[in-house]
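Below is a structure I'd like to ask you about.
With one protein chain withheld, the remaining protein chains of the complex are depicted in position.
Chain naming follows the written order as A, B and C, and within any one chain the residues start at number 1.
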Amino acid sequence: MDIFGLIGPASFYGFMAGILVLAVLTVTTRNLFHSAIFLAFTLIGVACIYFFLRAEFLGGVQILLYVGAIMTLVIFAIMLTAKMGDPSIPQSNRQRLPVFLALAALAFLLVPQIVKTSWKVVESLKTTSAVELGQALMSEFVLPFELISIVLLAALIGAIAIARSDQ
Amino acid sequence: METIDQAFVLGKRAALNWMSAFLPDWTMVFVSIIISATAIVIFGPVTMMYLTWFERKLVGRIQNRFGPNRVGPWGLLQPIADGIKMLTKEDIVPEHADKFAHFLAPVVIVIPALLIFSVVPFGRGMVAVDLSIGILFFLALSSTTTIWIFVASWGSRNKFSLLGGMRSVAQMISYEIPMVLSVVPVLLVVGSFSTVSIVEAQSGWNWFIFTPWGIAGFLVFFLTGVAEVNRTPFDLPEGESEIVAGFHTEYSGMKFALFYMAEFMNAFSISGIVATAYLGGWQGPWLPSWAWFFIKTYALVFVMMWFRGTFPRLRVDQLMGFAWKVLLPLTLANIFIAALWLNLESPKNNLISALVLVAIVTIIYWANRPEVPKKRIYRYAYED
Amino acid sequence: MFGLGVLKGMWVTFKNFVLSYFSKDHLVTVQYPEEKIPEKERFRNFPFLIYDDKPEDLRCVSCDICAKECPPKCITIVRDSDAQGKPLKRPKVFDIDFSICMNCGICEEVCPFDAIFMDHEFEIAEFGRFEDLNYHKEDLLKSNEYFAKIRPQDVARIDAKRREKTKKTEPPQTTPTT
Partner (left out) sequence: MLPLSHILIFTTLLFLIGLYGVLTRRNVVGILISIEIMLNAANINFVAFSASLDVSPQIGQVFVIFIIVLAAATASVALAIVLSIYRNQKTIYTDEIDLLKW
């Protein structure tokens, strides 16, 4: 019985550490294509985090949309534009150290605050089914839902209009 | 009858009972998981091996040949001989290849193919995990294959590979959309993503294929499934007469075998999911439930291979046009038809939705009618 | 009608698939090493030397025409001679290198003595590249009966011609004495 109380959090921590490592690799790898591959693994890891948090529908959507669609777009863009095999071109600008220091300072500022805050946590993990999610989308959030669809349509048309080569 | 039906479930339970004698209680869950996982991990590659044998036999017979018949009786040991050949072959990596990507792609591409098996209901009570998002899980995993195919083609640093990868991405993204939309009617009617509850909703002879929206959905789902696993007539990514072998041109030995394995396991699991969603899964009279599942799945696999023996490859524009101009409107209309069918009374709904379906198919056909050029008259070529 | 061609094509392949189990016409392959298609009479492959009754009775008189005409020059002929050094009308060495021979059949056509003919034998694979395929006189010898078996039409014609010839030149024909 205890073993579950041990294994669940342990694997959760393992996943979180793995995601952090993959994310660091994603932002620091020189080769942009490898960076995209690491991003794909990061996104799959995030989907696993959703599964841990009992949001299975979101995990599925995450894989389907992020890994299936957005990643493919990103890889396409890398391929259509890249001259990245050349090691003489620097892949990061000169602000690496200041940015790192600033972000580390930000982390040292934020993390104690997170620990200090007393969250009103409920005892058990709350879950929701895809049906309830759909009902929420269709009742309470119907206006944002429709707006989002308009935004999507606009993005669709805009992307086509921008990317089209003007003859 | 009941014991035959539940043979595998009872077998697993017996194994668990036997092991509980000398293993502590808390390990039993892990042992159960490990038994299911082992069954899948063994079943997947063995199925793949014998599907290759089956395909070669079938295509051979279609072409008036014998197919493999030398290694073992009826060539039954041929897959093992192939496996030995693949394992002992030299593993060639092109000099300028992206070594990391070239190595990673074939290894990772097998994982989703194996994971999909975990939501396929092989029989009554014979599903590894009854996920509440079963169908979505399947769709999500099968969509990840695109990336690894593309990574393989980019990593090979070969023009033919890259062309194959580009084609593959374009094709799979296009066919992803009708594929997702063609399952929506089933989810609409069943009200759940779970593969088990989808099968249970089709008890008796209420298979979804016997409804008007079911026929359309089945056809679209199956065709997009064939396109998703890059099989003929949608095998442009690996069209051997045009671009050598597409994305796996530069792969040899075991890495190539892994691609092959992923393709065949995907073909099997897609057939299984189509059978689950539209052909009633393991529902059926007289025979044990798993026998029905395998009959239906292998029938669909047979049809896939039959396609391979029959059809020539589509052209790229035909491929894209088929996805966007025929399948997509049909699936969108099909969701509406399913809603109509669901909300009308029982005897009337079949007729009405069938009529709507026929009307929509006619409209789509009319909109896509082939443009037959008029017969030319050479006005000045003749005397008069 | 839309989609009818697809079904028609599938019907054709299905018919082929099912009939391949029942009809010989729909299963055209032959299991080669065990089962062979009988060769056609005019099939010709590698040349062989013909003898009439005994293997010593070669028809070949080592006139060297075939060796001269052979396009890839795969035939080697050395004329035999008796103890006094007088040349005899028979070859001492008759080698054909089958690794060079290109199965053109010119040697058969040019031979004025009907001594060399093209064979039906084609399974002559060997392990060595050089000496194994260089056939000597003893390997090339085959009887007229064998020739009659593989090419009955030709043999009738040729035998008739030879009989006529021998009838014309009957009296002086004597077996050469050594």
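Definition applied: a residue touches a chain if its C-beta (ideal position, glycine included) is under 8 Å from a C-beta of that chain, and two chains touch if they have at least 3 such contacts.
Quantities reported herein were computed from a predicted structural model and do not represent experimental measurements.
Partner chains of the missing chain, restricted to those shown and counted over the full complex, are A.
Residues 8-9, 12-13, 16, 19-20, 23-24, 26-28, 32, 35-36, 39, 42-43, 46, 49-50, 53-55, 57-58, 61-62, 65-66, 69-70, 73-74, 76-78, 80-82, 84, 89-93, 95-96, 99-100, 103, 106-107, 110-111, 114-115, 117, 119-122, 125-128, 132-133, 136-137, 140-141, 144, 148, 151-152, 154-156, 158-160, 162-163, 165 of chain A touch the missing chain (whole complex, contact as defined above).
One rule holds for everything that comes next: only the chains that are shown with their structure count from here on.
Between the CA-based centres of chain B and chain C the separation comes to 55 Å, rounded to the whole angstrom. Chain A and chain C have Cα centroids separated by 77 Å. Contacts with at least two other chains are made by no residue of chain B. Multi-chain contact residues, meaning those touching two or more other chains, do not occur anywhere in chain A.
Across the interface of their complex, chain B is touched by residues 2, 6, 9-10, 12-14, 16-17, 20-21, 26-29, 31 of chain C. Interface residues of chain A facing chain B in the complex, by the touch rule stated above, are 1-4, 31, 33-34, 37, 40, 44, 47, 56-57, 59-64, 67-69, 71-72, 75-76, 79, 129-131.
Those residues of chain B that touch chain C in the complex are listed here as 58, 61-66, 69, 306-307, 309-311, 365.
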